[in-house]
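A single protein chain has been omitted; all remaining protein chains appear in their positions.
Note that the chains are named A and B in the order they appear, and that numbering of residues resets to 1 at the start of each chain.
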Amino acid sequence: MSRYDTVTFLSDYGRVDEFVGVVHSVIRSIAPHAGIIDLTHDVAPYDVRAAGLVLARSAQYLCPGVVLAVVDPGVGTDRRPIAVEVGGGQSVLVGPDNGVLAPAVAMVGGASRAVVLDDEQFHLPSPGPTFAGRDVFAPVVGNLCAGTPFEALGTAIDPLSLRPALMNLSRIEGDGVEGEVLWEDRYGNLQLNIDPDDVEAYGERITVRLGDRIRMARRVRTYAEIRTGELGLVVDSYGMLALVADRASAAGELRIGAGDPVRLESAPDDNGADGVTVAVELGTRRQP
Amino acid sequence: MSRYDTVTFLSDYGRVDEFVGVVHSVIRSIAPHAGIIDLTHDVAPYDVRAAGLVLARSAQYLCPGVVLAVVDPGVGTDRRPIAVEVGGGQSVLVGPDNGVLAPAVAMVGGASRAVVLDDEQFHLPSPGPTFAGRDVFAPVVGNLCAGTPFEALGTAIDPLSLRPALMNLSRIEGDGVEGEVLWEDRYGNLQLNIDPDDVEAYGERITVRLGDRIRMARRVRTYAEIRTGELGLVVDSYGMLALVADRASAAGELRIGAGDPVRLESAPDDNGADGVTVAVELGTRRQP
Partner (left out) sequence: MSRYDTVTFLSDYGRVDEFVGVVHSVIRSIAPHAGIIDLTHDVAPYDVRAAGLVLARSAQYLCPGVVLAVVDPGVGTDRRPIAVEVGGGQSVLVGPDNGVLAPAVAMVGGASRAVVLDDEQFHLPSPGPTFAGRDVFAPVVGNLCAGTPFEALGTAIDPLSLRPALMNLSRIEGDGVEGEVLWEDRYGNLQLNIDPDDVEAYGERITVRLGDRIRMARRVRTYAEIRTGELGLVVDSYGMLALVADRASAAGELRIGAGDPVRLESAPDDNGADGVTVAVELGTRRQP
């Protein structure tokens, strides 16, 4: 009768407070057989977009089961707590209806069913209105794992009524492609929202425009091909283009991060200009 | 014969060193059936009071089992390592006898039995005197989970001899109530040691005195009711009063944190004075 035995848990709770542990405990008290995988809890507070991207990058690697995503700036308002069934019931995503689940739902082929979590028999009584992770989402996840049918959790809603994620798309503009940084990872690699195919015709050397600044990047297959001080452009382990440095932070070097605009262009033939540009930029960077 | 199958683990070990993982490994090597929930390990080093509050806030949500709390500035002195039985044996709390367990023990109705962990057959041999988490507490917890009877762990002691936690109580003083900040959470919300009942008669608007500074707060039911730049006073998800801002850090705004004094008073009827006060305070705050 146990429907799910893996919970994947993502939030902006951080690890300093006990929020994550308490959610684990509530789930385990209802569904002791379920294993809980912490995807990350260090999404920046309230950053729904970043959390949605974490789920989208991870989706194809996650164990089937329940995915709990709690990044919830609208807690206590009329935003709906929801559960979304995907893969014909193979997995259920649980969280606020604020777009955080949308990219992952799209990645796995869309929702088959959705409910608002309004049946309070599956919630904990709360002394206050503000800890939905503990009082609504955790007990719902525990009950799902323990065999409560999806449709029992609350009122069915049209999956098409769910709030979409707002993601900027890259676009071809003149002789280049304009996009933005999707993600700056631990190592300072900068994943872009630009498809490798869009720069396929550009050759090995690429002009990178960051607002008024210009840098040169070289297309490489691995980090190790990048020379010291050089900027590389790789197809990263998610199949997206990324600006990278060799054992150094491209984000730190370029002083940009998630959300910043990036324009890629085919580099001019004149190799001399490229060397000069890099030199100037490095000089600027080293000033305080 | 297995007595407990959940361990809840709290410490000030941080996650950078391998301390937490090693304690997990020692427990698992003795009790492979037990699941371990990390409540948090980012209590500030040696902050016994903060760790006690984490346990007290969490107590009613924790799975029955063993609770291990290691915040231990006196390791190596004559402070006693102890185990405390609560709920008629439903749970056992393990840690140093320095007050860290006391608030949680009180929350769940007091101790039925207590022992000093002085039977060394349940400890690991140690090359040095300083890692009690690994060499004393973890093997004791593992043995408890594996079925070792509570009374076998060491010499029985009177639960009344356990070191209490020292918590400041709020008090009615003149026409206000004086308390302090118990906890600044990840989002900058400031939980106070003041009961909502104590300000019940104060009406919607509350004067907040922080030493010489005065701010106005408005009682709200949810974060979303707070206007931008406004300070809210909510009953938080633990049933305590908390100073909060909407999607912003009240702690950052007010420049206070755990332990700082707060006095709440009924606001004067003169609404004009309140507006002026807020304006001045906001101006001050924005200066470097």
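Assume a residue touches a chain if its C-beta (ideal position, glycine included) is under 8 Å from a C-beta of that chain, and two chains touch if they have at least 3 such contacts.
As the structure is a prediction and not an experimental result, all values here were calculated from the model.
Which of A:86, A:234, A:251 or A:264 touches the hidden chain is settled by the complete complex: it is A:234. Considering A:160, A:201 or A:224, the position touching the chain not shown turns out to be A:224 (whole complex). When the omitted chain is restored, the residue from B:24, B:163 or B:205 that touches it is B:24.
Seen from subunit B, the chain kept out of the figure touches residues 12-22, 24-26, 28-29, 32, 45-46, 73-77, 126-131, 134-135. Within the complete assembly, residues 5-6, 8, 10, 15, 35, 37-42, 54, 57-58, 61-63, 185-187, 221-224, 234-239, 247 of subunit A touch the chain that is not shown.
Just so it is clear, only the chains that are shown with their structure count from here on.
One inter-chain figure worth recording: subunit A and subunit B are separated by 31 Å, centre to centre, where each centre is the mean of the chain's CA atoms.
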